[in-house]
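What follows is a structure written as structure tokens; I'll ask about it next.
Left out: one protein chain. Kept in place: all the others.
All chains are identified by letter, namely A, B, C, D and E, in their written order; residue positions are counted from 1 within each chain.
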Amino acid sequence: MTLAPLPRVLIEPLVRAALLEDLGCAGDLTTDMIVPLGHQARTALVARENGVIAGLDLAKLAFELIDPLIVVQVECADGAITAPGKAIARVSGPARGILTAERTALNFLGHLSGIASATASIVAAVHGTRAKIVCTRKTTPGLRAVEKYAVRAGGGGNHRFGLDDAILIKDNHVAIAGGVAQALRRARAAAGHLVKIEVEVDNLDQLKEALGEGADAVLLDNMDLEMLARAVAIVDGRATTEASGQVTPNSAPAIAATGVDLISIGWLTHSAPVLDIGLDFEA
Amino acid sequence: MTLAPLPRVLIEPLVRAALLEDLGCAGDLTTDMIVPLGHQARTALVARENGVIAGLDLAKLAFELIDPLIVVQVECADGAITAPGKAIARVSGPARGILTAERTALNFLGHLSGIASATASIVAAVHGTRAKIVCTRKTTPGLRAVEKYAVRAGGGGNHRFGLDDAILIKDNHVAIAGGVAQALRRARAAAGHLVKIEVEVDNLDQLKEALGEGADAVLLDNMDLEMLARAVAIVDGRATTEASGQVTPNSAPAIAATGVDLISIGWLTHSAPVLDIGLDFEA
Amino acid sequence: MTLAPLPRVLIEPLVRAALLEDLGCAGDLTTDMIVPLGHQARTALVARENGVIAGLDLAKLAFELIDPLIVVQVECADGAITAPGKAIARVSGPARGILTAERTALNFLGHLSGIASATASIVAAVHGTRAKIVCTRKTTPGLRAVEKYAVRAGGGGNHRFGLDDAILIKDNHVAIAGGVAQALRRARAAAGHLVKIEVEVDNLDQLKEALGEGADAVLLDNMDLEMLARAVAIVDGRATTEASGQVTPNSAPAIAATGVDLISIGWLTHSAPVLDIGLDFEA
Amino acid sequence: MTLAPLPRVLIEPLVRAALLEDLGCAGDLTTDMIVPLGHQARTALVARENGVIAGLDLAKLAFELIDPLIVVQVECADGAITAPGKAIARVSGPARGILTAERTALNFLGHLSGIASATASIVAAVHGTRAKIVCTRKTTPGLRAVEKYAVRAGGGGNHRFGLDDAILIKDNHVAIAGGVAQALRRARAAAGHLVKIEVEVDNLDQLKEALGEGADAVLLDNMDLEMLARAVAIVDGRATTEASGQVTPNSAPAIAATGVDLISIGWLTHSAPVLDIGLDFEA
Amino acid sequence: MTLAPLPRVLIEPLVRAALLEDLGCAGDLTTDMIVPLGHQARTALVARENGVIAGLDLAKLAFELIDPLIVVQVECADGAITAPGKAIARVSGPARGILTAERTALNFLGHLSGIASATASIVAAVHGTRAKIVCTRKTTPGLRAVEKYAVRAGGGGNHRFGLDDAILIKDNHVAIAGGVAQALRRARAAAGHLVKIEVEVDNLDQLKEALGEGADAVLLDNMDLEMLARAVAIVDGRATTEASGQVTPNSAPAIAATGVDLISIGWLTHSAPVLDIGLDFEA
Partner (left out) sequence: MTLAPLPRVLIEPLVRAALLEDLGCAGDLTTDMIVPLGHQARTALVARENGVIAGLDLAKLAFELIDPLIVVQVECADGAITAPGKAIARVSGPARGILTAERTALNFLGHLSGIASATASIVAAVHGTRAKIVCTRKTTPGLRAVEKYAVRAGGGGNHRFGLDDAILIKDNHVAIAGGVAQALRRARAAAGHLVKIEVEVDNLDQLKEALGEGADAVLLDNMDLEMLARAVAIVDGRATTEASGQVTPNSAPAIAATGVDLISIGWLTHSAPVLDIGLDFEA
């Protein structure tokens, strides 16, 4: 599947809020004082490092909402690989608006491209294994939809979008229910027909209990590589296997080599560094 | 000055939006299916690594907005140093609400504590120099107020809050105006009496031009250490000196040693990794 | 599972919006002119017909947001069966506020109880079969979360909450993909591990194609009873079977008797009549 | 008067909210996985039963807000009579956007056309009498403006829009005031010059009291046909007469035959079933 | 009728928005730097001039939303007459919060008390005549509900609240319709039973035309005193008479003396000066 863009109705409120946050009560004092009203500029969004782009629609919208006379011509699509000096988009028109929207556009583009790039590098690191890299609900408050999109742009997959679209039984749920089997039975009795059930297991006994109750997926949390491999063998295709727990770019390949189906990584959305992108004025 | 808390009226909309983003249309399916309605729990927010805390009010509010019967007893204040295993707050009451709000609370607390911790580590690294560490407008869209607060919690300072509360003349403004002096004169003619003017300079000639026009502050962008030191000597206290440009935790001490007044670091807010904090259920 | 209440943070915006819609620019002219400011009243929300209650938290909130001095004492819980003359809740306090909030409280309570009652009556009608009654995305704009909750209160289940929490391949998708198998393969390749895939089939050939591709569920759309029964026999437990298409309270029992797992009914949320509930002043 | 369209500024927030409710965090998973990005479609909104159309502007906006490349060509106007198989509008353009917006568009169109159709059928049933059919404040929370519009589209009239645009003295007001006359006097003393006063009366004594105080309108609540006819005779044109109380499509003609000016029916907005309309793809 | 307070649900959004507008991104820098966190203060809102108070609930809410520990004890009610040095309310508690909320509280209180005071002075000036002083739709954008409330606090009445709660036929409507009679007939045919119809007339011929069509009220626009008196004589009680058009406090008494029922004054809401009220710290 090619990457599906998010509808404008979904991203526009985020861009409007970000612009208002930056404009404050009086707008761009500096630019309004220094740049003549009619001054035209030709600029480009240019990558300063290697990575994968995500967030072009948000950046474009930031410029257009500040001044509809600004023309943004994208030079690549979300999901594209970029490199230092490569133009991502051309931005032309009234210089005032371009300068006023610049930071908001770059804040979105850098943040989301950072997530896409981090995802892509881990996806590449586990290439050749069956492991799919997925993100978690450890997202930046307010930005979940676009951060999960950025993970997709980087070639990763999404885990749950929220508390309401799947059942993920965590260790504390298990403890309160009095065991993996009890928790699974309660969930099975109540779950809708389109909702899958995943359960976190901390050891192989719990894993067998989960399989016995027909869990759709098992979250193998904080297991070492040896135990992960044994878990995969035990499951033997009867459920989706997911490894999680402090996964980093460095530890991912070895985890993938154990044969798990999924590796979920909170780091992708809560700690991936920004991709350095700048706005260059052309001569 | 001790750290001033942000008024609830300012943070409440952020917490409400984050909760709604996670609850979706049906709330916490898993918890509602597995945890009995009246089940009580005693839990603690516990650090998993060294760092500085920020965002306790937001985390507290996440729990209280989900269920006012949840009692959050903070064990430290924003700005406090924490360590692995240290309890940051006790969270007691209905187990359902605690589990439902957990991720939102942790997403705020981890993100903001990550920024505070990153700030604190750089502040410590430049200890003994005159350099103050400040953040920039390179913040996560929608979270500027709380991210700038987190920088303060980590002992750093804030640069501009938005485009409207100070004048910062960047290289592109200078280019359009036709020089540093012209840009400064336009700004001086239009600026309000409580607004300071800072100008970015890329070399020592521009620096002298800026001083000649009485700039309040000079942004020494992307200068090497030797040029920074010469710039500080030239300024000689006539303006505030700010170093910027790809500053990292590693490069900060040497930059500080040049005698600059400020080091501004976008990394603090756009790329600081999350501080690992978890919610532990007590026996 | 007992019915889980929706968090206040989710329903409060709906109640506030509904009150503002009714208050307009000047509030309750009639009550303010006629009822003395301090006048106290004891009232009750009373059912005028048989049914099942849903929406008590919203009704309660309507009174409390208008005047925190109003005390609402519920006499039953959502999901409870009611009858003509039965008190659902006691509402006491300042008469002005009670009268001002009355219509908003009743509009929520009547609408949601209407849905719960309709659901309950169909659930009862198919009692003894394996069929579960579920709602659809044919909800009233803006009220999906609470309408789906009302279906649960009536003993029904929920289908998808939105476009993003499950994959439901409809006839038009099939047509564009070029067949049931092609559509299923595209979905399987792209779907997350916690997302199930359901496909609409219009005849038994398509059904077999769907089973061959391992669909999790099949939507048997607009089939007559005989074809439904044959479809259930063909599926033989390999997928969840769902009957849909102009199902009414009258036709549901015969459909259930075919052995389908689910019957989805848009009528529950788009056309169920209000449950008649009134506010009675006590002597 | 021809039906006046509602300004876009009034309906746009409703359509945006409904779309966001359906899109959730990730948009239309199914369509994005199965339908190629550039695929074009020609479709039509087609009625499946007889009725009166209302809500075309909202349906149109749902498609256009998802993708401005979608072209919606209406084939009739709100208030038009439709029949099974009749095309209401042609919807052409990118197939993805059409499928994504389909449900939201139909939810508005079906709900509002249902109200218009119900209104029209009762209006027809009382044709030849002086009775005008009007709706009440028993509307679906959040949708009052468009539901009252749908009543107008069906040939009905609107009663109060909210608590602040007219004075309607109900039985509880009368009881607290100590009588119809006292209540009317208080209202008369305080009412603005453009605000009319209506009072609910339960018997003929109260009716005479209301007339004696110069009520502009009298609400004849839950009276049987004989008492209604006597009330109309007593009023003799000195006030507007309104019959209300559990009016159904069946009982309306006999009520109208008593000579009342108005029949108000909550059923129109709180219980009218949806009008069945579908989206058909053209070959 | 005593003045009815506006429900909190209606004023709270205004107060929250005003506080956020003033707090910006970082809150009250000055107070946070200078006033110790626990510092307590006893202060009073004190009038600096004669006038009538309106807006106490909004001022109170501004303090309480900033810090729920602040206690506001009102010393009078909206509609009360005040004088220089008179305490309107005591405000005690954390000094920081009091100083932070001060300006927002005073902006509401001064603005609304200014409107109430202006209204009261004109109401007093026409005392003894039959003329009632009413405001118009010439209100400050976003504040109509509270400004109309302030007019009521000053003893005035309200004209229309918006475009949708009464029919007011202006000169341009008359021109387009082709005459007063035609306009009135169109309105009469379409108006709801609780909606009154007023028409603007510029001369006595139009007035007679309006009376002939049974207008409920006539707006005598920009007539001189002699013509006003003749108009009142012609109307002779058959309709409500309203004088309007650049009415000022000075011209109102003579206009009232002509016998008109109403004098509508845009000046009350668009140009009344603020009432000077300050916050005094007590020793």
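The definition used in the following text is that contacts are C-beta pairs under 8 Å (C-beta built on N, C-alpha and C of every residue); 3 or more make two chains touch, one makes a residue touch a chain.
Please read these numbers as outputs of a predicted model, since none were measured by experiment.
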Statement: Here the chain that is not shown touches A, B, C, D, E
Task: Identify the residue among E:Leu6, E:Ala26 or E:Ala153 that touches the chain left out of the display.
output: E:Ala26
Message: Tell me which of E:Ala124, E:Ala175 or E:Ala254 is the one touching the absent chain.
response: E:Ala175
Field: Positions on chain B contacted by the hidden chain, ascending
entry: 1, 132, 134, 157-161, 164-166, 168, 186, 189-190, 192-196, 198, 216-217, 240, 242, 261-262
Task: Tell me where the left-out chain touches chain E, residue by residue.
output: 14-15, 17-18, 21-36, 39, 41, 95, 99-100, 103-104, 106-108, 110-111, 114, 137-145, 161-170, 172-173, 175-177, 183, 186-187, 189-191, 195, 246, 266-267, 270-271, 273-274, 276, 279, 281
Task: State which residues belonging to chain D touch the missing partner chain.
output: 1-2, 4, 6-10, 144-145, 148-149, 158, 161-162, 165
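Note that in this section only the chains that are shown with their structure count from here on.
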- prompt: Which other chains touch chain A while also touching chain D?
  reply: B, C, E
- request: Just grab the chain with the largest centre-to-centre distance to chain E, centres being mean Cα coordinates.
  value: A
Query: Looking at C-alpha means, what's the farthest chain from chain D?
result: B
Message: For the identical-sequence pair chain C and chain E, what's the CA-based rotation angle in degrees, nearest 5?
response: 120
Query: CA centre of chain B versus CA centre of chain D: separation in Å?
result: 51
Field: Centroid distance [mean C-alpha coordinates] between chain B and chain A, Å
entry: 22
- prompt: What are the residues of chain E that contact at least two other chains?
  reply: 1, 24-25, 158, 161, 165
Message: Which category does the touching pattern between chains fall into here: line, ring, star, complete, or other?
response: complete
